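For this depiction, one protein chain was excluded, whereas all remaining protein chains were kept in their positions.
Right, chain A next:
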Amino acid sequence: MREITYSEAIREAMSQEMRNNQDVFIMGEDIGVYGGAFGLTNGMIEEFGPERVRITPISEAAISGCAVGAAMTGMRPILEIQFSDFIMIAMDNIVNQAAKNRYMFGGKAKVPVVVRLPGGSGAGFAAQHSQSLEAWMTHVPGLKVVQPSNAYDAKGLMKAAIKDDNPVLFYEHKMLYPVKGEVPEEEYEIPLGKADIKKSGTDISIVATGIMVNRAMEAAAELENEGINVEVIDPRTLVPLDTETILESVKKTSRVLVVYEAVKRGGYGAEIASMIAESDAFDYLDAPIRRLGGVAAPIPYNPELEKAAVPQVNDIIKECRKLMNK
């Protein structure tokens, strides 16, 4: 099959939806001839023109509210926030407006907006350009939160996000942008709320999110040589969460490791771990639920410090050995 990058897959999903539906458009900073900070919108202004590929001033408070207001009145905007860290400046419109309008108005409004958020560490951008704050968004009723780990999922999830009538926060990992994967050209959607078993196994269930899915897969290959058979589950969307797929896996393997890049304390992995602990799968556990997450420090600049701040393949391997008492 054809291989394209994660960023090409996202662009293809957006372009297909923009061809299918005139109400879909994209707005954001430097997304015109510049192509966006990560080149993701390269070529889009040439195809769709400046009305539908709207370059905005550096005004996150206005452009986020503008996207929400446009969504409430019949458009289906995609808002590119240049780095996910900048969402703090747009927070009121996401949390107080987009998430709550439908409920506050007694079910009358719908807010079909997709907010694209390049996140994660590893690129040397330091503390204000490398965070993973998706857990904040999962806490807010009314929002959906998506976190694709590969090109195929990114395309299908983006198409589903654009078609969804709710605000969807779409967390892209900037280190995954150049990573290639098999992606069919034809149109397909991956429903929000459907996890994927990336590798089946019998000894340990690793529930990993975002780029940690890729690291868990590397760790799983390594552990295979030691006779440890790991199952890797990618929830793909954090809200709604496919609890069923996770719990079935836990019941099968009896051991679970949750891996996420965000600061471990208060991260979404804590929610996944609690969900498992509160369920009937608890009785199947042969070991305490383990979590691996980022350290409680801002993301540092120095490359070695930066790596040490978030889980790496070796950390996952070590944690799995511990779980197997090896």
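Here is the rule we go by: a contact is a pair of C-beta atoms (placed from the backbone, for glycine too) under 8 Å apart; a residue touches a chain by one contact, two chains touch by 3 or more; residues count from 1.
The definition used in the following text is that contacts and distances are computed from a predicted model.
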Seminar exercise, completed: According to its UniProt record, the missing chain among "Acetoin:2,6-dichlorophenolindophenol oxidoreductase subunit alpha", "YciI family protein", "Glutathione import ATP-binding protein GsiA" or "Peptidase M48 domain-containing protein" is "Acetoin:2,6-dichlorophenolindophenol oxidoreductase subunit alpha"
Problem set entry | Contact partner of the left-out chain, one of A:70, A:169 or A:276 | A:70
Problem set entry | Touching residue (missing chain; options A:41, A:84, A:149 or A:166) | A:166
Exercise. What is the set of chain A residues that contact the non-displayed chain in the whole complex?
Worked result: 23, 25, 51-52, 54, 56-57, 59, 61-75, 77, 92-93, 96-97, 101-112, 141-142, 144, 165-166
